[in-house]
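Please see the structure below; I have some questions.
Left out: one protein chain. Kept in place: all the others.
Take a look at chain A:
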Amino acid sequence: MTLTAEAPTTGPSTAAHSAARKRRKRSESLAGYAFLSPWLLGFVLLTAGPMLASLYLAFTNYNLFAPPEWIGVENFQRLAQDPNYLQAWKVTLTYVLLGTPVKLLAALAVAMLLNNAFSGKGFYRSSFYAPSLIGASVSIAIVWKAMFIDNGIVDQVQQFFGFEAGGWVGDPSRTMPMLILLTVWQFGAPMVIFLAGLKQVPTELYEAAAVDGAGPWRKFVKITLPMLSPVIFFNLLLEMIHAFQIFASAFIISNGTGGPARSTLFYTLYLYFRGFQDFQMGYASAMAWILVIVVGALAAVFFKTSKSWVHYSGEGK
């Protein structure tokens, strides 16, 4: 603040010498690259380089010990007929397409509940956020497993209400609901973002709507949802990309197998098995590139369609 006060009010002279200006521009560019260098180096060495390398490997047979052997599109042909690979897509897509919307609905519902004038919201907000910090950890995966195992507490509660008994961990039809519950449990992070978005909605809009006789549902559909659409867009995109990458929870709960009956064989698990247990690195690279293309296409569709359903208010973005 004191520095602003010291700032001279006269601007820099515009009649600077053109050669001097050119020199300054060059030194400015140099400084730019110097400061950018950590990221630039990381980008070239850890992102762009490896991306190109895995693109090449995707067309080869490579097991880490013998040099890569060019085999054209054979990896992709084999993938198309690999039942485990197709299962990995099925499992992953089910998780992404079911888990993400349910999680975001929970996040939005609780954010609506907390978006009021009552005191004590900070406590609730923090409490609901806590699972987001620990939910993907190995510790919680172990806890989840212990809760959903045969005769575990979930089983006990089910039996109490007269439902068919049996654990979820060993039942291929129930491992997916169990993992979706685990991601829904972490609704706190998107909820906090929704809450921040809800605070930005001008209250005059609701007042005007109330005067016009709009009920709570109409207000929600006509005001809250459109005003919140940029935040919904952001949450949906990030949560989906996040969900594609699930690993630790499924790995721990299935004991590093992707089972029972391949019901938790997520994309990342299968890639890990192929690439780092069987050392079929060409095959795994092909898998990785297909995932990049699918996620990229998904993001492109998101951004393309966003114009029709995401509303940016004038002064906002």
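Just so it is clear, contacts are C-beta pairs under 8 Å (C-beta built on N, C-alpha and C of every residue); 3 or more make two chains touch, one makes a residue touch a chain; residues count from 1.
The rule we apply is simple: contacts and distances are computed from a predicted model.
Between the listed names "Carbohydrate ABC transporter permease", "4-carboxymuconolactone decarboxylase", "NADH-quinone oxidoreductase" or "Succinate--CoA ligase [ADP-forming] subunit alpha", the UniProt record for the complex's undisplayed chain reads "Carbohydrate ABC transporter permease". For the options A:99, A:135 or A:258, the residue in contact with the chain missing from this view is A:135. When the full complex is taken into account, the listed residue touching the unshown chain is A:147, out of A:79, A:147 or A:178. Residue-wise, the contact with the chain that is not shown comes from A:238, picked out of A:102, A:205, A:225 or A:238.
Although one chain is not drawn, the whole complex shows that of A:178, A:271 or A:310 it is A:271 that touches it. Against the chain not displayed here, chain A makes contact via residues 3-4, 6-8, 12, 28-29, 31-43, 45-47, 49-51, 53-54, 57, 64, 110, 113-114, 116, 118, 120, 124-140, 142-144, 146-147, 149, 151-153, 155-157, 185-186, 188-189, 192-193, 195-196, 208, 211-212, 234-235, 237-238, 241-242, 244-245, 247-248, 251-252, 255-256, 267-268, 271-272, 275-276, 281, 284-285, 287-289, 291-292, 295-296, 299.
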